[in-house]
Each structure stands twice: as structure tokens, then as C-alpha cells.
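All protein chains but one are shown in place.
Take a look at chain A:
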Amino acid sequence: MSAARPMATRLLSRSLRTTFNGPRSIASLARVPSRVPTGSTNLSRFAAQQTRTLASASDVKTYTVREALNEALAEELEADPKVFILGEEVAQYNGAYKVTKGLLDRFGPDRVIDTPITESGFAGLAVGAALAGLKPITEFMTWNFAMQAIDQIINSAAKTHYMSGGIQPCSITFRGPNGFAAGVAAQHSQDYTAWYGSIPGLKVVSPWSSEDAKGLLKAAIRDPNPVVVLENELLYGQSFPMSEAALKDDFVLPFGKAKIERVGKDVTLVSLSRCVGQCLTAAEKLKSQYGVEAEVINLRSIKPMDVEAIINSVKKTGNLVAVESGFPSFGVASEILALSMEYMFDYLDSPAQRVTGAEVPTPYAKGLEAMSFPDEDLIFKKVAQLLRV
């Protein structure tokens, strides 16, 4: 294949096929026999119940991801006077997505800063402040806009410690919503995990639950290295139970450690961010429909990545599916599949597979948008197909 276009057609077709039971002449999947059930009514209903997988008992405290992030920010601002947050509308307007709610009132305009609309400017200012010893948190209204500042993130933040011979640390956190967002089309719903995950000098985390959000963001702010925190807009309003430990102000999650969200023995689903929830839903469906026990790994940390957790799981299950919502080429799932060839080949009973976003700029029209991203159905069908159940 030499041109880009067939690739796009192929990958979009993958979604089209499962949704419409449409054309099946798809080279990439030809070796996997197609025995995918097509009862989409049940699946749609099932998809809508996604949050129920985490329904909590009444005595367990639940937080939305937004609340967890807000608490993490407030606690770290409180704990360390060197910490400050800046970004577009983070102060008086409480943040475009209200993640910084109440922080201006509590910490004042010197530490909660509304910036001009200039990503390269405020990211650069934050890098400068970090090089001067402060610990800035840079909020990008979305990571889509951070492309304007990517030179500051990569060439300055990620490399200065190295280039200075190790004498010039840059303790900085870049955060904001990343990846799929509903109804905002090509320039507002794009996943940058693979971009930042490929840069030595950066640490990259991507929380799914409220515990992830609080623990990873707090760890990011405290970490002496530059850290990229890739949140997801659609998760901000979702509620998750918070453990006793996570409610405390010393709660941090270690980087480079994945979390097994669901234990299983038949197939390993490796995922991140919002797709973790989708994998859990698909896993429940696989169990109820086919008695398949899927193990779901929430990566939490992209760089460094907990490869050992994936290896250990694959040793047990013998099957691997990587699930993400980014573009397929050179993506997080591509990386996981490459790692599977290097470290898991002998344990695999079937070729490792991936479910990803389609290789198209996200379309606006609702149906087209839905076809551009993985959903619970697609994950369910892909796994069923792989296991030939």
C-alpha cells in the first residue's frame, strides 16, 4: 500500500462494517473469520448503561472527574506556594470546563491567572517560570489548541534539563481535555497521546476515573519533570467512587503503573482514558453473552508505560486487544502491538489486535462522528471475532 487514501478507506470501513453490516472486503481483517453478531439493538441499549458498571454502594463517596481534578489542584496550590495555575479563562470564569472553579477566590490573581489568548505565550511563560524554580500548571482549554505551543512543550520543557547538563530542572504540568469530544468536529476532537508519548523528557498520563484524575494530577504537579496530563471532556461530568485513601490530601498515584480494572482469563483489553469505560462495558457483555472473561487494563500512565502489567496479563490470557480513540497510524495501540511482538510473541495464541479511531479528521454530522470512534459494540465484536466465539 503506497497511498494514504486506501488506508483511510480501510479504517473507516472497519467501523462502517460493524455498524451497518456492510461491505466485508477488507484486507486487514481478512485473516480473522467474521462471525460477528449483528443484533445492534441490544448492544445500543447496553452501551447506554456504561456508567452502571461502577455503580457504588450508598456509603461510598463519589466524585465527578471534574471535582477530583479541582480538589487535586486546590490541595497542591494549598500545599506548595510555588504552585500556580494559568490558562485562558481559568480564573474569573472558573475555567472553560469549570475545572478551576473557586480557585481564584481562594488563591488570588497572582496564582490563578487568566492569560491572553496565546498558547505559545502562556506555555512559554510557564516554562520560564518553571526554569526559575516555580511549579506552574498550564491549562490548555483543549489539547487541540496546545499545538500552537508544542514547540515550548517539546523543545523547551522536555529538553532543557538534558541540554543544561542536568542543572536546570523544569517542574511543570500541562493539562487539559484531550481526544474525543462530542459535536465539535475535526479541530476540537483529536487525540494527542501518541504525539507526547513519543518524546523523551516528557512524562504522559491519561486518567479515566476520578481516583485516576486526582492521584495522577497531584503526582504530576509534584514531579520534578515536565508532565503532560491528558484528560477527557466527556469524563469531566462522570461520577466514580472514591476510596478512603483517595479522599486524603496526600493521595498520589505512581507513574508507570497500570491498573487492572477487571480481572479476566480469556483476553486482555489494554486501554486508556474514556475507552477504559467502554472496555469494561464490552467485557460485561462478553461475559453475559459468551461467558468470556476479559481482563481490562487501565494504562493510567502512557510514558513511562507499564509493559510488565501487559506482559503478565497476556501470559495468563494469551490474547491481546489494544483499544484507543486516537488515529490508528503510529498510535498508542500501534506501540502496544509492537511491544507485544517484542515481549509477548511466545504467549500469544492469536495475533494481537487493535481498535482505534478512524483515520479521518473527525466529522461533525452525528452519525459520521459516531462511526469515527470506537464504541462498546465495536470492542465487543472485535473481541468476539478474535476469540471465534
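Note that in this section contacts are C-beta pairs under 8 Å (C-beta built on N, C-alpha and C of every residue); 3 or more make two chains touch, one makes a residue touch a chain; residues count from 1.
Just so we're on the same page, contacts and distances are computed from a predicted model.
> Name the omitted chain as UniProt records it, choosing among "Cyclin domain protein", "2-oxoisovalerate dehydrogenase subunit alpha", "Peroxin 5 isoform 2" or "COMM domain-containing protein 3".
"2-oxoisovalerate dehydrogenase subunit alpha"
> Of the listed residues A:T62, A:N155, A:Q289 or A:N312, which contacts the missing chain in the full complex?
The single option touching the absent chain is A:N155.
> Among A:I113, A:I302 or A:A384, single out the residue that touches the unshown chain.
A:I113
> By the contact criterion defined above, which parts of chain A meet the unshown chain? Give residue numbers in ascending order.
84, 88-89, 91-93, 96-97, 104, 109-116, 118, 120-134, 136, 141-142, 145, 147-148, 151-152, 155-156, 160-169, 184, 187-188, 200-201, 203, 224-225, 256, 304, 307, 342-343
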